[in-house]
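Complex shown without one protein chain; remaining protein chains in place.
The first chain written gets the first letter, and so on, giving A and B; residue counts start at 1 in each chain.
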Amino acid sequence: MSEHALLAIDAVLLIILLTTAIAIARQRNLFAAAMMTGLFSLTLACLFVLLDAMDVAFTEAAVGAGISTVLMLSALALTEYRDHPTSRGQHTLALLLCFAVGGLLMFAASEWPALGAPDTPVHQHPITAHYLEQSQQEIDLPNVVTSVLSSYRGYDTLGEVTVVFTAGLAVLILLLGVRRDNHEEDDA
Amino acid sequence: MDLGLINGYAAVALLMTGLYIVLAYDNPIKRLIGLSIFQAAIFVLYISMGRIAGGTAPILAEGIERYSHPLPHVLILTAIVVGVAMLALGLALIVRIHEEYGSIDEQHILELEREPDA
């Protein structure tokens, strides 16, 4: 695919992402907002495929468009799905703050390297060559993402798995543990 | 303007939208949605940095010499899974708050807290 065609698709996907995000911000019905986050995640997964990040796209599609939407919907079914209007002052303040932060970052973004530029620190760093070439002698697996994830950065991944496990534990304690206590009180 | 910069600008715009949702609304579920959009902005930024023109996904094969950088992919991959675990934790807290107060609106809960015998 030529670089121009890629940039055109990239731009279209980014516009869909931004439009969805703004629609989510304006949506008062949270059920609709949760469904739109599913759409948002699916578009994000498409963008990742376009940017050569297959593994990430996989995960985003399954997590974002699948599981997190389902979780959000079931949490909404347990609580309330109408968003109470907030004061005008709060909206103005929020807009001011986010334009201040966004303005600074936009200023910085004009100096960021262009998409796909080969002479950036990311691609020039010696670790890049090590991961892409040396890993053939050391690990000999075609998928470098797997090599980096499970071997070079194994510590990191162990930490992530522990975080997922701990978060799951906390959710179960919050949703199952406390409720049993309530029942004991009810029965007493 | 260089077209290659649009990913950076779009990431900042997404980040602003996420930040706005977090700041402007009192409903915690909406705030969590805002946080996920904020997070998605970071993902876009990282994955864009890893890409190289004329390259392909970092799965080594004969006859291909340019690959996108695998490290941002690894970082974002784990960030997505940790993100959904954190989202679940936040939602669980919100469900418990709703059971305790009968509402998840911040202002409403603050009013309930102010009344001594509520």
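We take it that a contact is a pair of C-beta atoms (placed from the backbone, for glycine too) under 8 Å apart; a residue touches a chain by one contact, two chains touch by 3 or more.
The rule is short, and it goes like this: contacts and distances are computed from a predicted model.
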(Q) Name the omitted chain as UniProt records it, choosing among "3-isopropylmalate dehydratase large subunit", "Monovalent cation/H+ antiporter subunit B", "1,2-phenylacetyl-CoA epoxidase subunit B" or "ABC transporter ATP-binding protein". (A) "Monovalent cation/H+ antiporter subunit B"
**Q.** Selected from A:90, A:120 or A:146 as touching the chain missing from the view
**A.** A:146
Q: Sort through A:90, A:120 or A:157 and give me the one touching the missing partner chain.
A: A:157
**Q.** Touch residues of subunit B, complete complex, unshown partner
**A.** 57, 59, 77-78, 80-81, 84-85, 88, 91-92, 95, 98-99, 102
Q. In the complete complex, which positions of subunit A touch the hidden chain?
A. 54-55, 58-59, 62-63, 66-67, 70-71, 74-75, 77-78, 137-143, 145-147, 149-151, 154-155, 157-158, 161-162, 164-165, 167-168, 171-172, 175-176, 179-180, 182-183, 186
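Just so we're on the same page, only the chains that are shown with their structure count from here on.
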Q: Using mean C-alpha positions as chain centres, tell me how far subunit A is from subunit B in Å, no decimals.
A: 5
Q) Which residues of subunit A touch subunit B in their complex? A) 3, 7, 10-11, 14, 17-18, 21-22, 24-25, 30, 33-34, 37, 40-41, 44, 47-48, 51-56, 59-60, 63-64, 67-68, 71-72, 75-76, 78-80, 83-84, 86, 90-91, 93-95, 97-99, 101-102, 105-106, 109-110, 112-118, 120, 122-123, 127-128, 131-132, 136, 142-145, 147-149, 153, 156-157, 160, 163-164, 167-168, 170-171, 174-175, 178
Q.
Going by the contact rule set out above, which residues of subunit B touch subunit A in the complex?
A. 2-21, 23-27, 29-30, 32-34, 36-37, 40, 43-44, 47-61, 66-74, 76-78, 80-89, 91-96, 98, 103-105, 107-108
